[in-house]
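Just one protein chain is left out here, and the rest sit where they should.
We call the chains A, B and C, going by the order they appear; numbering starts again at 1 in every chain.
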Amino acid sequence: MIQPAADCSRIKEFINSRDLYAVHNGISVSEIGPGYATARMTMADHMRNGLGMLHGGALFGLADVAFAAASNSHGTMAVGISASMTFVKAATGGMITAEARETSLGPKIATYAITVTDEAGETLATFQGMVYRKKDRIELPPEIPAD
Amino acid sequence: MIQPAADCSRIKEFINSRDLYAVHNGISVSEIGPGYATARMTMADHMRNGLGMLHGGALFGLADVAFAAASNSHGTMAVGISASMTFVKAATGGMITAEARETSLGPKIATYAITVTDEAGETLATFQGMVYRKKDRIELPPEIPAD
Amino acid sequence: MIQPAADCSRIKEFINSRDLYAVHNGISVSEIGPGYATARMTMADHMRNGLGMLHGGALFGLADVAFAAASNSHGTMAVGISASMTFVKAATGGMITAEARETSLGPKIATYAITVTDEAGETLATFQGMVYRKKDRIELPPEIPAD
Partner (left out) sequence: MIQPAADCSRIKEFINSRDLYAVHNGISVSEIGPGYATARMTMADHMRNGLGMLHGGALFGLADVAFAAASNSHGTMAVGISASMTFVKAATGGMITAEARETSLGPKIATYAITVTDEAGETLATFQGMVYRKKDRIELPPEIPAD
């Protein structure tokens, strides 16, 4: 039996256990609230490009998970339709954090600004994303396994 | 001893063996030429989001590898500084292909248009990327292991 | 009495006479076909920034008119929802042309790639745009004044 989402924290748990891309790439949602989320990853070898630096795809993936968490935090499904990213500083290692804040919330369209920072708080990248909001409620399984 | 890059094909081999992010995410460069590249991946479980669909981060990562191959194909280093993506169709499985074409090439800045398609040739996403071109030649190791 | 749009050429005429922003900024649609359009402007003083160069807003405006023409060429209303632009070369004067090509066409979403070039054919900017497609047919007045 499937239950409707009761609160943001279950969406966080759902992403952290069921989003196989996030799990495979070492990304997890750490905070979530209405229109807000943070996601984190610790820089690992499988995130590096051929020159040993953090890959643009890994940075985008982290920001995208924060974007998905924030945009689905209202309990109805949000589907990403566009995203743009600027790469401002090469990462040198450690914990990388993406913080997503809602910049507009309409009945069909919502937008988010995500900032990606390193442990020193330096901005590595900025990300702007737009979602199409469906009317469907997010259906979560009754029990979420601990991650 | 390190040798300068002689041709595009060695850059393809370099990415396919040394880009740990690409390897970890099942992405490989399949074609490369001056200002041109294609990259491919076969949809796998570790590319899915919590709803079972291809993750936006996985789609971006594939396009980003084609972008990196095309922009580094001239033998000098190119660093991605901005990228934007539109998500137009959900992937249903199979082989996904990203094709990168150069849309401008200046001494410092170059731009690329990448189209991501499924096996039926349907467009899944479009990607526009810009690089800063360094003067440094790409130094490749003398022997590249076969991929 | 209002008639439905019969063909692309009437949409070109409609934009060139009724789009007050385009008229005010010296922009006109020169070619149109299904999913395709070009728009032009001749560089004038009112398009310059404080340093005497072509303003980014003027470049975007030109590309946006080509984008609107191409995306409305199918006879049903298309509303721009996102756009990204890269600025690759400063314009030095003369005729500036934006060419819009459709990169995907779905029932609700369509995407376009626009390239802006100078008289020498050099790329000044690239533009990627996405529209939401409404079901409403574009209603044009029965007589369009010659532009």
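One rule holds in what follows: contacts are C-beta pairs under 8 Å (C-beta built on N, C-alpha and C of every residue); 3 or more make two chains touch, one makes a residue touch a chain.
Just so it is clear, the structure is predicted and the values come from calculations on it, not from any experiment.
Trainee: Among C:37, C:65 or C:91, single out the residue that touches the unshown chain.
Mentor: The one listed residue touching the chain not shown is C:65.
Trainee: Could you list which residues of subunit A touch the chain missing from the display?
Mentor: 82, 84, 86, 88-89, 103-104, 106, 109-111, 113, 115, 123, 126, 128, 130
Trainee: On subunit C, where is the contact patch with the chain that was removed from view?
Mentor: 14-15, 18-25, 45-50, 55-58, 60-62, 64-65, 68, 79-87
Trainee: Residues of subunit B in contact with the chain that isn't shown?
Mentor: Contact residues on subunit B toward the absent chain are 81-82, 84, 109, 130.
Going forward, only the chains that are shown with their structure count from here on.
Trainee: Could you say which chain's mean Cα position falls nearest to the mean Cα position of the entire protein shown?
Mentor: B
Trainee: Pick same or different for copies subunit B and subunit C, depending on whether their interface residues overlap by over half.
Mentor: Here the answer is same, because the shared fraction of interface numbers exceeds one half.
Trainee: Centre to centre, by mean C-alpha position, how many angstrom separate subunit A and subunit C?
Mentor: Spacing between the chain centres: roughly 34 Å.
Trainee: From the C-alpha centre of subunit A to that of subunit B, how far is it in Å?
Mentor: Once rounded, the distance between the two centres reads 22 Å.
Trainee: Once you find the CA centre of subunit B and the CA centre of subunit C, what distance in Å lies between them?
Mentor: Computed value for the inter-centroid distance: 30 Å.
Trainee: Please set out, as single numbers or ranges, the residues of subunit C touching at least two other chains.
Mentor: Subunit C, residues with two or more chain partners: 82, 84, 109, 130.
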